[in-house]
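Just one protein chain is left out here, and the rest sit where they should.
Order of writing sets the chain letters: A, B and C. Residues in each chain are counted from 1.
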Amino acid sequence: MKTVRISETAIQPDQELTALAGLGGGALSSFTGLVRDDDGVTAIELEHYPGMTEASLSSLIEAATARWSLLGAVITHRVGIVPVGAPVVVVGTASLHRAEALEATAFLIDRLKTEAPFWKREHYADGTTKWVEAKSSDEARAERWG
Amino acid sequence: MKTVRISETAIQPDQELTALAGLGGGALSSFTGLVRDDDGVTAIELEHYPGMTEASLSSLIEAATARWSLLGAVITHRVGIVPVGAPVVVVGTASLHRAEALEATAFLIDRLKTEAPFWKREHYADGTTKWVEAKSSDEARAERWG
Amino acid sequence: MKLVYFASVREAIGLSSEEFDVPQDACTVGDLVVRISARSEDHARALHDLPRLRFALDQNMATADTPLLGAQELAIFPPVTGG
Partner (left out) sequence: MKLVYFASVREAIGLSSEEFDVPQDACTVGDLVVRISARSEDHARALHDLPRLRFALDQNMATADTPLLGAQELAIFPPVTGG
């Protein structure tokens, strides 16, 4: 099971992950990225590259399944305006044993951060916005996976 | 938020994790262990050491929060008879950034496997049962954390 | 002292707990386990493979070398297999 979804409406992490629990595996790992409650931030706005985004997320899942023995993997990513506290991204993997699911989940979110064509900007309480800068620490984490 | 729960009835992973999503962090990581659909296994039966179990899980969470900056951590573990496909354990952590939550979740489940006083036996379709043997690979994974 | 047994140890002995008078000259967990083994054939069979056994003294993990020091409860069990 390999599922990629871009959502323009609110996502429910548990609903995105439901199918993974039914694959007969013993391990289910997930990561949810939420809009952090940072000073003055009311929401983030996510822009993406339709078409390339889906292909990019699918190829991340292909890379993960080539590297680890997985029964399934899911990536769901929000676009548009997402309020503080709401989910932006959900990554989930299922495998027979835990090492594979745990590592594949970390791999998928680390690579997504540096490869998938999404851009976010922060909206502030005073009505201003600011593009988020890419972080060198994200590059470093992604490179750990070779 | 630090929560440990031993449950004699079915657990719903998303319900165990709900509180973690409201702590203001940007990252939520979870691991769910399910009863694998192994040949002939219909259920597993989990025995534990009441009192010591809760203390052991709490001290794992203390060790994780000493090591990583976490906003919250949850461990819920089933005891009794658990059918194939049902959750046995749910581990979840919340943090500002993803590295902490991802690593702490892996740490908690790896250490739980070798330290927390639970024992499982498999029930087979023919009515027989068999105690599960501890695996040296679990020891090796737990030792990675020093 | 209260002895508590879990999993295959409990099954082999046929009891989940029992009382045991600690002999004056039993100083460590290992000393005590040797004495408990002598209690019956079931006890001997359940406890013969000392390196495979795990112990908790007053609900803290212990080893065969751990001194008893007046502890109230000794648990004996196989390696844990939760999660």
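Here is the rule we go by: a contact is a pair of C-beta atoms (placed from the backbone, for glycine too) under 8 Å apart; a residue touches a chain by one contact, two chains touch by 3 or more.
None of these values were measured; they are calculated from a predicted model.
*Asks:* Let's see if you follow the contact definition: name the visible chains touching the chain that is missing.
*Replies:* The omitted chain makes contact with A across the full complex.
*Asks:* Who touches the missing chain here, A:5, A:67, A:97 or A:120?
*Replies:* A:120
*Asks:* For the chain that's not shown, point to the residue among A:43, A:88 or A:104 touching it.
*Replies:* Of the candidates A:43, A:88 or A:104, A:88 is in touch with the missing chain.
*Asks:* Spell out the interface residues on chain A facing the chain that's missing from view.
*Replies:* Interface residues of chain A facing the absent chain: 33, 46-49, 51-52, 55, 77, 88-89, 109, 112-121, 131-134.
What we mean here is this: only the chains that are shown with their structure count from here on.
*Asks:* Please state, in steps, how far chain C lies from chain B along the shortest route of touching chains.
*Replies:* 1
*Asks:* Based on mean C-alpha positions, which chain is nearest the centroid of every protein C-alpha shown?
*Replies:* Chain B is the most central one.
*Asks:* Can you check how far apart chain B and chain C are, centre to centre, with Cα atoms defining each centre and the answer in Å?
*Replies:* Computed from C-alpha means, the inter-chain centre distance equals 26 Å.
*Asks:* CA centre of chain A versus CA centre of chain B: separation in Å?
*Replies:* Comparing mean C-alpha positions, chain B is 23 Å from chain A.
*Asks:* In whole angstrom, how far does the Cα centroid of chain A sit from the Cα centroid of chain C?
*Replies:* 48
*Asks:* By residue number and range, which residues of chain A touch two or more other chains?
*Replies:* 98
*Asks:* Counting only residues that touch at least two other chains, what does the list for chain C look like?
*Replies:* 83
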